[in-house]
Structure formats: C-alpha cells, structure tokens
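All protein chains but one are shown at their positions in the complex.
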Amino acid sequence: MAAEMREPIESGCPDGFQYMHPVMRRNYGQWLYHEDPRPGVLVHVARSGEKIWTVRAGTQRILDVFTLRKLMDIGDQYGEGFVRFTIRSNIEYMVADGEKVEPLVKALEDAGFPVGGTRNSVTTLSHTQGWLHCDIPGTDASGVVKAMMDELIDEFKGWNMPNRVHMTTSCCQINCGGQGDIAINVQHVKPPKINHALVGNICERPSVVARCPVAAIRPAMVDGKPSLEVDEKKCICCGACYPPCPPMQINDHQYTQLAIWIGGNHSNARGKPTFQRLVAAGIPNNPPRWPEATAIVKKILQCYKEGARDWERMNEWVERIGWPRFFEVTGLPFTKYHIDNWRGARNNLNSSTHIRF
Amino acid sequence: MAAEMREPIESGCPDGFQYMHPVMRRNYGQWLYHEDPRPGVLVHVARSGEKIWTVRAGTQRILDVFTLRKLMDIGDQYGEGFVRFTIRSNIEYMVADGEKVEPLVKALEDAGFPVGGTRNSVTTLSHTQGWLHCDIPGTDASGVVKAMMDELIDEFKGWNMPNRVHMTTSCCQINCGGQGDIAINVQHVKPPKINHALVGNICERPSVVARCPVAAIRPAMVDGKPSLEVDEKKCICCGACYPPCPPMQINDHQYTQLAIWIGGNHSNARGKPTFQRLVAAGIPNNPPRWPEATAIVKKILQCYKEGARDWERMNEWVERIGWPRFFEVTGLPFTKYHIDNWRGARNNLNSSTHIRF
Amino acid sequence: MATKHYPTPMLDVLEEGPWPSFITGIKNLRDNHPNERIRNMTNGVLGQLEHSYETRMGYWKGGTISVFGYGGGIIPRFSEVGHMFPESKEFHTLRVQPPAGNYYSTDMLRQLADSWEKYGSGLQTFHGQTGNIMFIGSDSKNYQGFFDEINDYGWDLGGAGPCVRTGMSCVGAARCEMSNCNEQAIHRHLLNNFTDDVHRPALPYKFKFKVSGCPNDCMNAIERADFAIIGTWRDDMKVNQAEVKNAIMKKAAEIGKEGDRAAGRQYMFDNVISRCPTGAIKLNDDDTMTVDNSNCVRCMHCLNVMPKALQTGDDKGVSILMGGKRTLKIGDLMGTVIIPFMKMDTDEDYERIKELASTVIDYWAENGLEHERCGEMIERIGLVNFLEGIGIDPDPNMIQQPRNVSYVRMDGWDEAAEEWFNRKREEKMAAA
Partner (left out) sequence: MATKHYPTPMLDVLEEGPWPSFITGIKNLRDNHPNERIRNMTNGVLGQLEHSYETRMGYWKGGTISVFGYGGGIIPRFSEVGHMFPESKEFHTLRVQPPAGNYYSTDMLRQLADSWEKYGSGLQTFHGQTGNIMFIGSDSKNYQGFFDEINDYGWDLGGAGPCVRTGMSCVGAARCEMSNCNEQAIHRHLLNNFTDDVHRPALPYKFKFKVSGCPNDCMNAIERADFAIIGTWRDDMKVNQAEVKNAIMKKAAEIGKEGDRAAGRQYMFDNVISRCPTGAIKLNDDDTMTVDNSNCVRCMHCLNVMPKALQTGDDKGVSILMGGKRTLKIGDLMGTVIIPFMKMDTDEDYERIKELASTVIDYWAENGLEHERCGEMIERIGLVNFLEGIGIDPDPNMIQQPRNVSYVRMDGWDEAAEEWFNRKREEKMAAA
C-alpha cells in the first residue's frame, strides 16, 4: 500500500482571489462605505463608484451535499456564482447587479434559508461539534442552536436589537465556541467517575495529573493497579482531565448541566474587549429542545432590547444599569456562585461605594 | 514598684463633643453647604443659618511644645479657642465670627504657618516616622516632606491645580503612608545583607520565612549556627523580612532608593478608588533635600496643571491622555519595570487595540 | 447489512421549526442519496446521535490517524457503541484549510462536494470555529483517497494537535471599508510559512493566527488567537464634512423627525460624541465634526456609526497582540499588545512579520511546558521575560497601566532608563 502513496503537496492556505467576485477583486482595499438596504443585505461602495451587494442567509452549518448543492444552485441562478461563509457559518452571496438582490432574497427564503443576521440583529449562534462528533461533549451544540434559532428567527431577520447580538454555545467546558454577548455553555457539577480498570492501560498518568487546574488529581493504586484518585473537595468539575484520560468520565445525564454567560465582547468599539460573565446555571441539559435554556436566553434578550440604548452591546447595557439591576429585571437569582473566587478574583469585587439603591 | 502601680482607666476614645466649637455642636448634622472665600478658608452654613469659618494652616506635624503653644496662643488671641487637626496634620481653627478670619490668617502667616491646603491646592504631604523614630526606615519622611513643601508652598497657598492634590511619602516599603496622587516611597534594590551571627539568637526563624512574599528565605546552617539564607534570584528586596529579623539588614546608603508613584485616589468621586502606579524609580535617597525626587514631583505637577481639566484628579488626567503620553509629556523613561509581573498582572496589560498614535 | 432505519424520535423534533435543520439534511442523505455507503453511514450516525440524545452522553473516542506524509489534520473518531451502530463505527473528520477570507466560487464548492461524496459521508461544515472546512465522516479506507484527490486541485489539510493551526482572516479589504491591511496576504504569508508546523505537530500545544482588518475584530482574534493581527492606522481619520451634515439629517429622518436638525444633532451627541471612549470628537455648531486624533484610540465606534462620513487614515498598518486563548487550565486570556504598530506594505514588512512569528514560536517551543499555550507561558514567566526572549523593547502601549505593587526587583533601572532615552533619541533622529 505504501508504494501507492504519494507525498502530499503542501500547498497550505489557498489564495482566495481566484474565487473572488471580480468587482471585489478590482476594488480590493478601495472600499469607501457601505449601506444597509434591508436586513440581511449590505451594499458596499468603492472609490471607483462600483458597488457590490451582499445577501446573507442562515444555514445549519453541518451541510449535507444536497443542501450545499441547493445553495450553489441558488448562487448560480439568482446570484453571480460567488459566495463566502462568515465566521458564523452564514452564507453570503455577492452580486454586482443590484437588481438581483430581491429575487435572490426570495429564492433563499423560499428554499428555507432565512435572510438576515446583519447589523443590529441576533445573528446565528456559533457552535461546536457536540454529540455528532466530539469525544468529550456534554451536550449537542448543533441541537441547541437549532432549537434556539427556531425561536429567534424573527430577531435574525429583523433589526430590533440595540446593537449586534453575537451568541455562542460550546459543548464542554473547554469552550471551543467563542465568548459571546450570550453564551450557553456546559457546566459539570460532579467530579469525574473513574473507571479504575482502564486508567493504567490508557492514560499517561503524569500528563493527566498536570492537566488539572486545581491539582486535585494524584496517582494512586486501586485494587493493586496503577490508577488515579480525585480529591473531590478540591475538584471543580471542569472536565479537563477527561480528554487525556477517557476513563475519568465527567459527563453525566444529570450532573452535566448548562450555564449562561453574558457580556463577552470581542470588539474594541467604544470599550475594550470584555469577557463574558456568569448569569445563570443549574439549567438542565434537556434535548432535543432545551426549553429551560431557551427561555432564559429569550428573557435576557427581551430585557436587553427594552433596556439598552442604541449601540450598547449587552455588556455595555449591564454596566450602565449595574449588575444588581440586571438580576432584578431578568428575575434571575443571584447566588454565591456569581462571586468570583478564581485567581485575581479581587478585580471582580466591588471595592467602592458605587452602589445603586 | 508594682505596689504603686494603679490599674489603667480604660476610657478608650474620648468624646470629641466636649472640645467642639459650640456652633458646630449646636448644628451637628445640620450643615447645608459650604463656600470657599479664599484658599485655606472654608465657611460652612447650617440649616439654622449659623455659620462656622475654618482657617487651615500647614504645620510640621512633629511639633515641639513651644510650637504647639504658639499655635494655641494664636487660637486664643485670634480664634475662639477651638482647633482640630486634619488627617494631613494641618491645623484648623474654627470661628463663628467671620470678622476674625483675616486677622487669624495674618497671625498664622506671620508666625510662619502657611494658610491654604483647601480645595484644588497641593495640600500637605502626609508622612511617616523615618529616621527620627522607626526601626526600619530607609529614609526620613519628615525631611522629604519639608524639602518638598518648601518648593510647593505656593501651590499649597493657591488654587492652581485642576483638583485636590494629595501627596504622601513613606519611609520603607511597608508604606505606612497612604496611597496618593503622588507618593514618594522607598524602594530597595538589593537583597538584605544577613548578619548570620545574630539571626539564631534574635529571630524566630519560621516567622521570618513565612513573612517573605516570594518564599525566597530558607532556614540554613551558617558556620555551624542556625541562620537564614536568601535566594537572591527570587528576592524582590521588599524588606518584609527585616522587621521580624533585624539581622537581615535591608537598608543601604546606596541601594535604598526612592520611587515615585502616581494616581492613587481614595475617593469615590466620579471613578471608583484607584491604586497608585509606578512612574519613576532609581531616584537617589539624597538627604537633606532630595533634589532629584523633588524635581520629578514638580515636573509631574506642572504637566498635570497644564494638561488636566477641572476636577480631574491625577489618575483621571492620565487615564484620559493615556500612559504613553504621560511618559512623553513628563519626559520620564518607560522601562520594563513599569510592566506589572505581580499576581493578577494581566489586568494591567493592554488587551485591546486602544492605542493612541 | 440491512438498511433498516434506526428510529430517531428525539431528533425528529429538531426538524420542526423554521430554522434550517441539520437533521433534515442528514436524513435526506440517509433516505435519498444514491450511494449506499452514504445511506448506511448517515443511518448509523443518526442512530448513534439519537442514542446520545436519549442518554445525554457522547459515544465517540479518539485515536491516531493521518494522511501519508503528515502527522495531523484529521480528528479520528471511533464509536464506543459501534456494536449498536456498525455503519458509522469510524467517523473521522478531515480539517481542510479554506482560502484566506473564505471565498468560493459555486463551481469549486460543487467540485469539493463531488469529491467528498466519493469518499465520505456527504456531510461538511463551513467552517469549524478555527476556520477549517470540516469534512465530517470518513473511514480508514477512504480518507487518503479523498485527501489525494482534493490535494491535487489545490486543497491542503489544516492543523490538529500541538501545531500551528489553520488561520482566519476577515472579509476585510475585499469588501469592507474599515480594512487597514491586506488580511488575506498576511494570513497566507504567515500560514504558508509554517506548513511544516501545521502538518507535523511538534509544538508544546496549539498556536493560532487570526487577522482582523480593523479593531472591530470580526475574527475575535484578540481573545481566540495566540497571535492576533489587527489592522489600524496612525495618521488622522478622514472626515467628509458634507456627509456629517447629511448623516445628521438622515438620522433625524430615521428616528421619525424628518427635517429636524436639532433632533439629528441630539442623536449624534447621545450616540456618537458621548460614546467616544476618550472624548475625542466634537460636533460643532455648524454641524461639522472635529476629531482630536492624538486622543482617538481607534476604537472604531464613530466610523461604524457614520461610515459614509468618516474613514480611516492613509498611514495604515497593524497592531499585534499575543497570548489569547479560551478556558483550559487558567481561564480565558486576551492577547496583549506586543507590537503597537507595524507597517504592512512592502516585502520586507512581510518578511518581518514572518520572522517575528518564527521567533515567538521558537521561543515558546523552547520555553513552554507541555500543553501550555503561549499566553499561559507569558502569564507564568511574565511579560517582560517574554519580551526579552523575543527581543522586543518594552513600550507603554503594551500596558493598561504601570504596576501598582512595589514588589519587584529594580536594580537595573538606570540601564533600562538609558535604553529608553537612547531609543527615543534614535527614533527622533530617524524621523528627522
């Protein structure tokens, strides 16, 4: 077999120019401004006066070849044969002919691909592999996203929010999903259950020990075999030991739960980038539609929509009204778990008399 | 001798009311507003309509009985027999008769006590014991203050600053002095020199080991005697080991230096309280007048005066113009030592593209 | 093997609702794809997924697999319940690098789909969170064939494992007026300088490059990249005063106050002027706008709100931040400014950024612990040691504020101060 093998061509990252719409190629780096004719549609105007229209539509990210071809058919029939995908797996069609926009929008909507996700909408949740593929997932991120976007589709298609809303979900506490205005993430609440029979054979014990953020793991002999032991008082149930050592099963149908975080903001617009912060936990990991998580997300979005000023991202809104009021308006409980106790926790404590009454 | 001893009367903190001006006693908690007729003078108006004038003057803090009596004589002759000392060791005379203010001011000035220190002035530096009394001082805080106030007296007597300037100095890295808009503090730059002959007799070794913030001290046998050893690579020269173990001499005529910190702000006005931050170090500890330190302080004050807007405290000014510009306008060097490496250092790093060009 | 369909009552619920359903798509393959291999594989994977939904547990485990000549680029998956769903007991994902900026012609996507159909499950993702095209669902028999085929027409694997990972760059110069650099060129220069490190994992851990053309950072680079390149500019922003006036009236109209100049101005005050983080903009009485460019921190806000009236400057370049990452081990980290500004015009500029990246990776490869990200290393050894390691001078733009604890050894102060003054002198001379 090795004989038939050929050395790979290490071509690396392909050049995008070859697949780029000619108008974009011609005006590369020469764009002057853009306008937003309607949700899901952008028009960029170049210094040369040329224009390019973009139509953005939501997809299910995990595309089957039929769906992919359907999207290409639309691109050929209603567009000009050039597409791209955004960082949130939305598809974008670029056309130089403005007349094509409306038919293209219609074709997409008719085929079940909602057009929207631009400007102050709730754009598609970004997500991760989940039960479909990953080896450590606590939930199915694709499923969570489908369930939530079903309920948020009008927010995707409209411009009802004070500013862009970038949501995300991750299927374990490693968090391959980004930070987000709202993030729905896994939170384990019990230490791993160890299958001692397997540890010795499968896991490189020193690596596993080193992986624990709180040094809760120590090598131990169990039933005469080399294994590992967890100090359950110290363990923060993060699951970091599980990938290097699958016998340390962290997932559980009950104790793997969801938590909701808000206010992650990667942009430098106005304030500096901020991390997301915990707002709700103890949420059941409840497939196939995760109604409890969805309800909280919708409540937060509604309060944000009502309370925030134009251009305030989620974090800016809460910082203006104060966290106590956030818990008041959303009706979410404030608990001791909200109070930081990780390294540098003191930066998250109130060391002032700035208090709203 | 013990026979003659009597048990102390544990009266604790005396009641201030007995020494308080009757107008203040009568209007206690009933003050409506105040005005500032001139630098160093306040007039507070009570709801009852009564008024109390305050005249504030600088003192040398370490008072001899002659000076104290001189101050009391002025209080009796020009005032109404009631005084207080501020947290910065300024003396305040309270009078109900506004006519008395000008003669009182004059009497104080004539006797060599500058009147001022209110509102947007540079008020007296607060300071600590120094060589006059402490067992661990690296400098003489009283001397530093005298030397600097000599040069800043016009700023004490005037209202030339954008907002109050609260300066402070401490005579060792323990920092009994407060944080300040500008703080002139000791900074040691070499590890302690250990007098091994004495350690075993004088110092409780485990306590000393525990006192080191970076765990640089370990028990050791030196010349057959129990002593201590310092890992000089780890040692940050803080001097924390010196009070519990005087044979670990940290002070040095050359390597005990001064550093200048700015932007400590204890008030909650506008922003939350802030810590002071390092701006200059390597400054010789140069009695009797510390000209190098004074020059830097004056330069900083001058830049602040020119650059800040009304009501901006030192920290607010720098935060508005940015730290790079602070170093530019003051001409102070920026070095690797300004970059935090203590716990939680990441909070002091720039994790944004907010950069001024 | 019987083509009996595994029941999927829970998954079926995910076919309801208006959002496009990945379940519908997979079922479509199972039910309608001409290729039996695909029908079977998707049937199996649906069965296993349903099982996951029912038990709330995952059932894949890893392994080691790679194409001939490479060490990484594939995420191997073997089923732990292969006895129950034998059709998909192997279900590997190939990570394929997208073109910089994610541009595709419909033709090329069809071609990729055709190839994938021959060898894989027919499922793919545009894109994974690191930006790869993920071809999900191949087995040991087929992955090499698929790779060889697409490799022939220009596609290569991305990273997986402790290696340089696939990069990302925003749409940028191709379509966006905010762009300050050639994102795609930077992306490709960097990535293709490290193909060996992409394909043969031998670093302490993963290392990611992301390029955003402006501080809006549409690639989340600061938080999610070890090496974030963000376009910016040094000179004054451009103000088109006529468009400022138009924007005021246009806004008035938008908020239902057609023709009401005062209302438009009020909106600008409340939403632009007072939102500038450094108070650097003024709206004058005559509806012109003045920018204090020396205090503008290039946050982008005013340009975002008024894209027609305001444009970035001409003296463009990039800022580079290092050490961003997500949660594992010590909690999320943002990158830290290491290069406040760097021109990105000439070939030498591109050489310089590649050298910088090599220096950083080399230093980290030598000093990072196993499974320690670059940012964690910086956190452990301190920024100053990192700077010294990579030969970069300290700069006040790297910090939010100077240290506030006196616990530091400062015996090299005089030399450090001297260096600063020398550098400033040289800069002055260079500028003159």
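Labels for the chains are A, B and C, by order of writing; each one numbers its residues from 1.
What we mean here is this: contacts are C-beta pairs under 8 Å (C-beta built on N, C-alpha and C of every residue); 3 or more make two chains touch, one makes a residue touch a chain.
Please read all numbers here as calculations on a predicted model, not as lab measurements.
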Among the chains presented, those that the missing one touches: A, B, C
Options A:V115, A:M148, A:M167 or A:L278, residue touching the unrepresented chain: A:L278
Chain C residues that touch the omitted chain in the full complex: 274, 279, 327, 331-332, 404-407
Where the unshown chain meets chain A, residue by residue: 173, 175, 185, 187, 189-190, 213-214, 235-238, 255, 259, 261, 263, 275-279, 281-282, 319-327, 333-342, 345-357
Touching residues (missing chain, whole complex) on chain B: 2, 5-21, 24-25, 28-29, 31-35, 44, 52, 54, 58-69, 72, 75-76, 79, 81-87, 89, 91, 94, 112-114, 126, 128-140, 142-143, 146-147, 149-151, 153, 173-179, 207, 210-211, 213, 240, 246, 251-254, 256, 264, 266-271, 273, 275, 285, 287-289, 309-311, 342-343
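The rule is simple: only the chains that are shown with their structure count from here on.
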Between the pairs A-C and B-C, the one where more C-beta pairs touch: A-C
Chain B and chain C, separation of their C-alpha mean positions in angstrom: 48
Chain A and chain C: spacing of chain centres that average the CA atoms, whole Å: 13
Touching two or more other chains - residues of chain A: 268, 273, 343
Numbers and ranges of chain C residues touching at least 2 other chains: 215, 217, 222, 277, 298-299, 334
